[in-house]
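Starting off with a structure, shown below.
Apart from one protein chain that is not included, each protein chain of the complex appears where it belongs.
So that you can tell them apart, the chains are marked A and B in the order they are listed, and the count of residues begins at 1 in each.
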Amino acid sequence: MVWRWGLFLYMSAVTVAAFLYAPLANKLFEQTRIIYWHIPVAWVTVVAFLVCGVESVRYLRSRDLRHDAGAASAASLGLLFCALATVTGAIFSKGMWGAYWNWDPRQTSIFFLLLIYAAYGTLRAAVEEPARRARLSAVYGLFAAAVTPLLIFVVPRLFFTLHPDPIVNAGGKLEMHPRMFQVFMASLVGFTVLFFWVYSLEVRIRLAALRADGAWTGTGKDRAA
Amino acid sequence: MRTAWAVFAKDVRTELRARYALSATFVFALATLAIVSYAVGPFGGRAELLAAFLWTVLLFAASAGLAQAFVREMERRTWLTLRLVASPGAILLGKWGVNLALLLATEAVVVPMFLVLFGVSFASLPAFLAVLVLASVGLSAAITLVSALLAQARSHGALVPALAFPLIVPVLMAAVTGTKRALVEPGAAVTELRILAAYAGILVALGIVLAEFVMED
Partner (left out) sequence: MRVEARGLGVRLGGRVVFAALSFDWEGPGVIAVTGANGSGKTTLLKVVAGLLAPSRGSIAWREGARALKPHDARKGLGFVSPELGLYEDLSARENLAFFAGARGLAWSDADAERWLARMGLAGRGNDRLAGYSSGMKQRVKLAFALMARPGLVLLDEPGSNLDDAGRALLAGLVEEAARTALVVVATNDPAEAAWAQARVELAA
């Protein structure tokens, strides 16, 4: 209970600091303050994706529906954070380059992730039986996870990107003003904590719902050779 | 694998007799092509647009015609029979082979029509053909995999395009860019070809590994 309020105060402090405490990056304007939200949120999206993938593999190996609950919760939260990342990115894009969407590779990647999360959710909605749903969404999640690195890492390397990496860290290293860096990291940590907290809540809710339906949530370790 | 070949041969034979999927693929391709041609006219011109149109047509056709591979087995009650005699990996490979053959057969007719309707000439025909074939491999693999997954779900074939699309996006992007380059540049579109090949390889390999899990019941 207490630390829920603690988190709230922490994030509020970060928000205030983002506007008042941290200075502006060279040659950029107020819109750049959005990186305190945009990047952490995009980072959480990737984390959620990884969690979903790991839990999917663990489900396929153990057939324990707890892992399926983990994968599903990570995916639904990932969808939310991905939408946030897309929107904040579009706002930044409008401010910087005049257009909300220009299909630069990073934007394309985040759009692609959005599609994946949405498709995953659609698949889960289409299958009612818990064990089958878990199995099929785990397989789909793994396909998506296998294809994603190709799109996110390979394609941008090959094509020009508008993304401000060259501006904020010209040398390829993190070259932020110390204050910017502090607020940025604080925001990153805050969002990550927020994600894992809501994630744990969602998992518990899903498991409770499964048990209420009478589904067999036990492990399948004693199954066929 | 011999079993995969048996599945492939059986499906080809069935398809040639009933021709459901073949008709669906052709009709969708032709209909889309007709609409595009009507809207744009013979002098549509720009390489990006032409590449986009071509792949739109092919995507429609593939989604419509290739998605039913597994559902038809279930509807006819032959699904369990098939699973009794063939391993999941073999079934997947065989079905993918059929889908690829269907797609290539459709392209053999539709692509020349496309070229004629839009007065297209290629700077590099070999590059275009390579992109076409490799992208078809990836496209058919993705749709086959997703239709295998969805065959167990309630809505059967209806959701296949929606779920397949995220898996297809990389293929489409590379295919459109590669086609565009083949239209205007005389060299080979090597980057795109590499991406397409890698993608197809990943999907097929992963598909075979995960086939057991997909087809459990």
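Note that a contact is a pair of C-beta atoms (placed from the backbone, for glycine too) under 8 Å apart; a residue touches a chain by one contact, two chains touch by 3 or more.
This is a predicted model, so every value here is computed, not measured.
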Per the touch definition above, residue among B:Ala18, B:Ala34, B:Leu129 or B:Ala158 touching the missing chain: B:Ala18
Listed residues A:Asp104, A:Glu129 or A:Glu202, member touching the removed chain: A:Glu129
Chain not shown, touching residues in subunit B: 2-3, 6-7, 9-10, 13-14, 17-18, 76-78, 80-81, 83-87, 90, 216-217
Interface with the undisplayed chain - residues on subunit A: 128-129, 131, 213-216, 218, 220, 222-225
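Keep in mind that, in the parts below, only the chains that are shown with their structure count from here on.
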Cα-centroid distance, subunit A relative to subunit B, in whole angstrom: 31
Complex contacts: residues of subunit B adjacent to subunit A: 145-146, 149-150, 152-155, 159, 162-163, 165-167, 169-170, 173, 191, 195, 198-199, 202-203, 206-207, 210, 213-214, 216-217
Touching residues on subunit A, where the partner in the complex is subunit B: 60, 108, 112, 115-116, 119, 122-123, 126-128, 132, 135-136, 138-140, 142-144, 146-147, 150-151, 154-155, 158
